[in-house]
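Questions regarding the structure given below will be posed in turn.
Yeah, one chain of the complex is gone here, protein chain that is, but the others are all in their spots.
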């Protein structure tokens, strides 16, 4: 089950996705204790942000939807919260957001002293004005610009997180690779979507629309990972609707080296990491694979 | 329940979506017999097309996925199949596809003699090379060009069918409206997505990827209808994951005058139209509305 | 709800005649007589086949015709294919039944026969070496077009004779559509109910694409088994079928295309 991602050793390929339970060091520790191979913190902007008003996270029949709006305690809060991360027994990935390239750089420099194993840059949130797709950060040009600026300022591996809503995700991935990204995270939430409460005659999310995650996202996420795998050589962290070991295997066959898990925590609880890992092992053994590397990308043959 | 759509009277707001059971006059008659307020034929190109190889249509946990690839018997076949449509007891909408604007025009002119109440133009299929999003027909520019060309050649109302994958669906709707479209159909299938069979190590659909419909699409479809409603004045046919009367009411509150139903036939059978209508009536009565028009767009207030 | 192929292993292959093999799988499928599955060869195609064995063993019986069946015929025990289903309706079980099978049409009828009490079975083929399941159903009345085994002639000739002597309440049939059409006509003239299992090109198999349509009926959903009431309304029965594009052609043209 051991997995190498940009030179970082993970004891297994499951990674806590950003924005889910990544608000504190103790929660990260708990997720690691429940089997995660690596964990990502909730995205950090330079200044603290309150995010959108409640309701911010809902679940509909087919999946989850959120418009948290990047609430976070900013660099100052992160410096208090994420001290001595090397005490934790798995690599911790930072997640850094900003509006312009220089904002990303400011945060990366602000977090310099902390023990993050890598830095993830989401350019793909579909529901926060000024960020992600609403700010056009998902074009190949902007992706190149932001990636380049960040890569210049850090020696740590940089993961660029892409949107499933982008038309040519392969092109965006290529832009990130060209600018020096070490890995691609595919994908962020989809849509956005909207759920209207017909009795209230109002969208349920206070921001009206939100990014779709969980099972409804899975087939689109798998296709994105497949497309990205055809476009770049750097490894992929595949996220979107991974709930079971079989989902994880599917992501790997599409081209993922590691798999992100977020909404799955709602469906299966916090020990989903341990469960998914044991389901992967079981499947891998039954099907005569020697290691996970053999699975990566086999659906392309 | 009576609904007026671009001057066309429907006995209720449910419309059979294109590509589902729209292959023959007798099937259309049967769908009408099961309560549909209007029906749309499977999309017709000038020449007959075999489409993609099987598997072409699958259902995953969260919805359906298809890569039929616009198989159809072409204008010649349509002229044989769709004779005397005025014998049927509801309006029939044509669906016309092409690669360039002139192809659409050729088909529209070819079908001139048939009793279609309106012509739907999908610019939004996500899985057929040469058509829809793979051919860039979903940009505002192309949408304007194709719509304009078609509107010039027919006196019938023209519906432009949009993709949920397009970034600024409102802009595309505006382009269609400006070019003379009478209504917007929102939306076609999402993604595309991919399902990999991990035992076979292969994507299940022979075309590898397919458009996502049904429940997984619903929240994104509702958001698209909401966005289109904010952008144009022409009526909207809202499609995507409508399975129940409540789903239909949700679509209407987002801004739809009529609702398309396709995948729902898989989930509830061919009499879904009658069931959805009776569920709508029940809800409308219970909530003290006098007619459906009062519902359209109320979620915007 | 999902409709995705499940990979199954071929655990046994029996050669029924030079052109027909039965493939047995390592998966039990709960199915009623007459139902079919969609069989998937990854990377190639997916086609409908009736279940000819249900219960202790699960199998389909296939005639080598075109690309798909040729590839299937190259498969060995231990190889894998994908299966989804079962799909379609089933034969309605009645007493005093007569079963008329032509060629590969015995496939969906096999599990029906095993569920009937003392049915009279007529099993036809062009010649001796084209017979299928004559050992599985030793009481069947056999016909061959060339007289190389059993009675010389068509199954329909035997059926007419049988109906003279034996009170029958229902005739079940499957085989070439022209044969079934004749069987149905015989039933109509004798005022006996008929249940025929039709074949049309299929895509989804679960009633949404409209490919398998005949006069408003979906063969994959309201069929493949149709009774007299429906058959009477179906001008397309023995008349036309649709190619992959949806184009309507005569059934014989369709059969030629399908086997190419």
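Letters are used for the chains, namely A, B and C, taken in the order the chains are written, and counting of residues starts over at 1 for each.
The definition used in the following text is that a residue touches a chain if its C-beta (ideal position, glycine included) is under 8 Å from a C-beta of that chain, and two chains touch if they have at least 3 such contacts.
As the structure is a prediction and not an experimental result, all values here were calculated from the model.
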item	value
Touched by the hidden chain, restricted to displayed chains	A
Per the touch definition above, residue among A:251, A:265 or A:299 touching the missing chain	A:265
Option from A:50, A:87 or A:301 whose C-beta touches the chain left out	A:50
From A:73, A:131, A:144 or A:229, residue that would touch the chain that is not displayed	A:73
Residue ranges of subunit A at the interface with the undisplayed chain	19-24, 26-27, 29-30, 42, 48-51, 53-61, 64, 66, 68, 71-74, 77, 80-81, 195, 197, 199-200, 202, 204, 206, 262-263, 265-267, 270
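Assume only the chains that are shown with their structure count from here on.
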item	value
Most central chain, Cα average position	B
Farthest chain relative to subunit A (centres taken as mean CA coordinates)	C
Whole-Å gap separating subunit A and subunit C, where each centre is the average of the chain's CA atoms	51
Subunit B and subunit C, separation of their C-alpha mean positions in angstrom	36
